[in-house]
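Worksheet: one structure, shown below.
With one protein chain withheld, the remaining protein chains of the complex are depicted in position.
Here is chain A:
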């Protein structure tokens, strides 16, 4: 029994291309194929040795008797492959369909050898590419092994190349991931620092405002504040204007391109910009509001370049024209701005923390997918997959349905990062909420390749990404190369 199962061979219908990792043992079999080709001349090709692999031929040497491979029974050798099952382990009928638990060895010269269930011998269906399983002559099976072998090798090579390319891209993605991660960490630190600064300031402001309000109320009665947060909006507009690459942060270059010296329209030096931005590195809107925006508003040193200013649209008021109407109003506007900034910062920190708490793979190779969405149109539906976020389906009529929100990695233990689970989408009529399972496949591009709905409201998507390429495929590549 044990002996008989020693060599693990794939089933014939398993194609090397799609079944994933090919064990090294299989590669070895290519060599055995060659060996069989050489050795088979030594054996008489009779009915008796039909369906037996080379490794087992030694058990089937013509003798008076045959010992079932599990040792359970000795039968006359005549009864080997005589189309009647004698051995409990089926070992006396490797070449017929007589034993329910038997298996037939397809030599498949030129392709790869494999075992099929004995029930597939002489059933009118060609299973072995060499046609050896249909030996009762009722069914003609052409030998397709050579073609298959060529095809498979070509496919394997192509796949290997693709995996190579994919691995290369993956390494880059990992590298990018490292810096992105660092950047986000830094961002978080910055934000946290800003937040605590803001909180301190806000406290002080509030106190002052309370005092000012009390004073004002005392003196003038309650005045309605005309403040409407426009300052914040204008700041955002100008920020947007300066943020040429629209990445949500201002670099030194971007500031240099949009801000000049108030007096002589001279370009600013890097040091000046760094100072204006309150420190090195790109500044986001909040930091901009706290730093450069104030300088612009104060109109003491710098101003927006004339050619940019026109784009800002009406009312075309430079920061300098906005004189503070009164101390109370100024204070109120500041307070409001500050509260908003605090909120924004808190939200940003929350988002960032969420992003940073997500599992992006063992080398954060999937981090680059964060914040991206991938689309696929299937008939009248447009599917949109936003990894680590959500999945939607939009029909041509425009209705958008949620197919699930990001839950977790759902791959098997050995490949945890091969599947993503999205749950709790829009509920089906009278049914459970929609769910989506995304399988990640090694590819040289990142793209949504396939969407299926095998059971109603349970979607299965296939996402190609270099990050799903696996190192261990290298072994296979070596095998194929040595074969060629």
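We take it that a contact is a pair of C-beta atoms (placed from the backbone, for glycine too) under 8 Å apart; a residue touches a chain by one contact, two chains touch by 3 or more; residues count from 1.
Assume contacts and distances are computed from a predicted model.
*Asks:* Can you work out the missing subunit's protein name as recorded in UniProt? Choose among "Glutathione S-transferase", "AP complex subunit sigma", "Trafficking protein particle complex subunit" or "Neutral alpha-glucosidase AB".
*Replies:* Checked against "Glutathione S-transferase", "AP complex subunit sigma", "Trafficking protein particle complex subunit" or "Neutral alpha-glucosidase AB": the hidden chain maps to "Neutral alpha-glucosidase AB".
*Asks:* Which residue from A:202, A:349 or A:428 sits in contact with the chain not drawn here?
*Replies:* Only one of A:202, A:349 or A:428 touches the chain omitted from view, namely A:428.
*Asks:* Which residue from A:67, A:98 or A:262 sits in contact with the chain not drawn here?
*Replies:* For the chain that is not drawn, the touching residue is A:98.
*Asks:* Identify the residue among A:124, A:248, A:280 or A:350 that touches the chain left out of the display.
*Replies:* Of all options in A:124, A:248, A:280 or A:350, contact with the hidden chain holds for A:124.
*Asks:* Under the stated touch rule, tell me which residues of chain A contact the chain that is not displayed.
*Replies:* 11, 13, 82-84, 97-98, 100, 117, 119-120, 122-125, 136, 138, 378-379, 381, 428-431, 452-458
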